[in-house]
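Sharing a structure here in structure tokens format.
As you look at this complex, bear in mind that one protein chain is not there, while each of the others sits in place.
Let's look at chain A:
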Amino acid sequence: MKVFLSIDAAAKAVGSEDVAEALTAEAARRGLELDLIRVGSRGMVWLEPLAEVEIDGVRHAFGPVRVEDVPALLDGTLAGHGPTEEIPFFAGQTRLTFARCGVIDPLDLTAFEALGGLTGLRAAIAAPGDVVETVKASGLRGRGGAGFPTGIKWQTVAGAKADRKYIVCNADEGDSGTFADRMIIEGDPFSLIEGMAIAGIGVGATKGYVYMRSEYPDATATLERAVAIARAAGVLGDGVLGSGHAFDIEVRVGAGAYVCGEETSLLNSLEGKRGEVRPKPPLPALEGLFGKPTVVNNVISLATVPVIFEKGAEHYADFGLGRSRGTIPLQIAGNVKYGGLYEIAFGLPLGEIVNGIGGGTRSGRPVKAVQVGGPLGAYFPVSGFDTPFGYEEFDGAGGLIGHAGLVVFDDSADMLELARFAMEFCAVESCGKCTPCRIGSVRGVETLERIAAGDAGATALLTDLCETMELGSLCALGGFTPYPVMSAIRHFPDEFTGQREAAE
């Protein structure tokens, strides 16, 4: 009997390891031959721990599976959800970046290759001079938040003259509501390794670093093993896949600072310094890690590169909306019924994501607001639900898509408290380099507390403060903290009138 069981942290967090143990024990007790394959997540987090049983060559989904469900699962009497890939949440997706995630054993290089892995790298090795053009033609933009065209960044690094260049993968994923980086690293780490190798060949870099956040010990362990396997197989090393190109990867771990996700802070951290933001220019592409030309890209940007080379830039660019080309792994999170990772072409309206795919709130109460793009992203009220998911479209609506995380709140959400939290978070995480962020955030917390205590006049002061932070901060931590704060005030003004205490 062949059973696939998710090994993703989202599955472990709800008991998958106990289920794995129970499966093995129960099979042994019955003398049943069990082929238990641990896989990444299919992204349907509300079904975790998700077990799949292969029936006539088709994988059928069962979940959430509890230890006490194990006998019935082996008997074939447990109620399930039918073929996994026919579950609407899964069937509606266009999985390019996440095509293998949840399907294969994450550390099985042979399985990776059998499903298209390394095809892109081979294509890049055959025509290294075309790498930058292909990425440009795909329309791929950075998935870390800023949305900068990846091909243009690579072109700058490729054109820079230096004795050493670096590829740095930003796996600091600190935004609340996001887990795509973690999921791909835990579920298909070779895709990231392949993407980084292609980047190295394209720009002439021989060394790559992955900066993992320390909050992801499982992902770090998986990636370290994957790098070792890739090295042993000749995917990394002095001659990548037997070519004349050298490229190797080292995994580094951060130390719990959100701001180290900002690329220049990250570079300082990698160099062993305080994670303070560097003024730009110089661009990291010209003077990055240890002063050398450096590509800094998000995990998803890099892990998407292989499929672009495998299927062609045009195939990728054919998906999407306006200047947002390709697919985006939406991370539907918070108080939501069907939470998880949903990869789809850009362009879906926000409301369709929250209600159509996410099924509304987990609590069953009405949706009040959705924060899109992490702690620096705006709160959208239901009246903004027609906004299509794209970089320009969200910008136009006073928000940002960031790393594509969506956090759903029901009608019990306290918008003033959420605005206060945004300022507090900025105060806790500020690197301290610039005054608007370091001091402004502390004053922001105080001002919001004044409003909560009944001083409605403080709202004008807060608006002014937000403007200063937006215009005067060195990076988007101080610069974008006004997004959640001001959007909450704009869309839910009643909660900032200072009347709250009196009304209660």
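Just so it is clear, a contact is a pair of C-beta atoms (placed from the backbone, for glycine too) under 8 Å apart; a residue touches a chain by one contact, two chains touch by 3 or more; residues count from 1.
Assume contacts and distances are computed from a predicted model.
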{"item": "Which of \"Protocatechuate 3,4-dioxygenase beta subunit\", \"Formate dehydrogenase subunit gamma\", \"Nitrite reductase/ring-hydroxylating ferredoxin subunit\" or \"Dipeptide/oligopeptide/nickel ABC transporter ATP-binding protein\" matches, in UniProt, the chain that is not displayed", "value": "\"Formate dehydrogenase subunit gamma\""}
{"item": "Residue of A:339, A:360, A:436 or A:479 touching the missing chain in the full complex", "value": "A:339"}
{"item": "Candidates A:258, A:346, A:389 or A:496 - the one touching the absent chain", "value": "A:258"}
{"item": "Absent-chain contact - pick from A:331, A:441 or A:473", "value": "A:331"}
{"item": "Candidates A:343, A:410, A:470 or A:495 - the one touching the absent chain", "value": "A:410"}
{"item": "Hidden-chain contact residue, picked from the options A:31, A:272 or A:364", "value": "A:272"}
{"item": "Sites on chain A contacted by the missing partner chain, in the whole complex", "value": "9-10, 12-14, 45-46, 48, 173-179, 181-183, 214-219, 250, 252-258, 269-276, 290, 331-336, 339-340, 362-363, 371, 375, 405, 407-410, 413, 418, 421, 425, 428-429, 431"}
